[in-house]
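Have a look at this one.
Here the complex is missing one protein chain, while the rest keep their positions.
Take a look at chain A:
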Amino acid sequence: MHNQTVAQLARGLREKQFSSVEVTRHLLERIAGLDAQYNSFITTCEDAALASARAADDRLAAGDAGPLTGIPLAHKDIFCTSGVRTSCGSRMLDNFVPPYDATVVERLRDAGTVTLGKTNMDEFAMGSSNENSYYGAVKNPWDTNCVPGGSSGGSAAAVAAGLVPAASGTDTGGSIRQPAAFCGITGLKPTYGRISRLGMVAFASSLDQAGPMARTAEDCALLLEAMAGHDPRDSTSVNRPVPDYCADLDKPLEGLRIGLPREYFGEGLQAATGDCIQAALKELENQGASLVEVSLPNSHLTIPTYYIIAPAEASTNLSRYDGVRYGYRCDNPADLDDLYTRTREEGFGDEVKRRILVGTYALSAGYYDAYYRKAQQARRLIRDDFLACFEQVDVIAGPTTPGPAFGLGEKSDDPVAMYLEDVYTLAVNLAGLPGMSVPAGLVEGKPVGLQLIGRHFEEARLLNTAHRFQQATDWHTRAPSQGGNA
């Protein structure tokens, strides 16, 4: 049951092969039994989950069920959940229980899904390894000595380990796609504005975007359809209709033009990973797509641009954690300055502090023009590069990451080496484009992801491409041995 996709479970529920309560109970047992080795959950919600599952079973029995009714899933602990602690992986919010649901949570609940719990993550979504969590590192189910990627590492590991069929994630610079690649699952970061950010704890407001993480493109399509749509409470959410993402999944790839940015296949890409990507591209070509070499000439600006804009926004987004209204407060503050200083000193971890410092510096008087303004200009160049490519091609493809999952602790003392992990994913956020990672092979027993990037609001084309690829390959069906057949 735990290796089934969302689509398979939905069919099973509709055909009464099993009930939502049975699936829910089975997965809760797996989490209880197996998650100690992965640490992918921060919080589980057994009672509430079983109650929702029972309600879903009633709807299924009454014939009043939608495509996701009774499907268990998990939410990254960045999404506020009414009455359930929402920590964002931080000591700062360890005691924070929101009185409201994020729009993503609300929509998926309204679609009938059953929330099993909240998944581990890098603190405030800052990280590429999930080692920056107040609740401890998450282990990659394919190799528990390796990181699962970050920041949505808990969601990716939980799906890979067969603890949930799907989970929500967020992606500010690759935080859905990179852990999806490392854990051998399928993850989609939609176009900026496609899914409401309301109730999603902000990291970098102009880059943050929620998305689905699951085993297949088809599952991502089912989830995206429920998650997407205009939300008047988020001014940056876009008011345009949500298409039927499942409608065109099977469309043949004949005539599809796929651009391969030369900058994504050069120095830095590990050879074995490159081979997997080439093989995947060959498969797409076999299905009728044409491969075209393209260029994103400003790619070299991506990392510096991202590491100014994201920390700048983060530095002020995180100002609200001041120990005054909610969240962590230091003991016995002597005065206001002491309250602020010690609360934030004790409440935030090192990476969060590092980014607050960088961002504060970049926005400071006298540095603003040299850093923030320049980064905004570079951001426009990066976006224009993509738009120019999309005049020649329909989809851009390349590796999600330079190589497979690295070892725990391997890069934790070298922030810059860690930042380089995101070299292929960051630009997509800067340009506001949709991007996906699809399992495309194994290197030394560890998964490798193929990244697909689309035009603004062309998620359906990415899902179609990925789905066709998954119809012809079985990488997405591979499961790590440890979590295998419990």
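Keep in mind that, in the parts below, a residue touches a chain if its C-beta (ideal position, glycine included) is under 8 Å from a C-beta of that chain, and two chains touch if they have at least 3 such contacts; residues count from 1.
In this text, contacts and distances are computed from a predicted model.
Within the choices "Aspartyl/glutamyl-tRNA(Asn/Gln) amidotransferase subunit B", "ABC transporter ATP-binding protein", "Sarcosine oxidase subunit delta" or "Permease", the name that UniProt assigns to the complex's undisplayed chain is "Aspartyl/glutamyl-tRNA(Asn/Gln) amidotransferase subunit B". Residue-wise, the contact with the chain that is not shown comes from A:364, picked out of A:364, A:392 or A:481. Touching the chain that is not shown, out of A:313, A:394 or A:459: A:313 (per the contact rule at the top).
Touch with the chain that is not drawn comes from one residue among A:32, A:247, A:336 or A:370, which is A:336.
Touch with the chain omitted from the figure is made, among A:69, A:86 or A:273, by A:86.
Looking at chain A, the residues touching the absent chain are 79-80, 86, 88, 93, 96, 98-100, 102, 197-202, 204-206, 232-236, 312-313, 315-316, 319-320, 322, 324-326, 336-337, 340, 360, 363-365, 368, 372.
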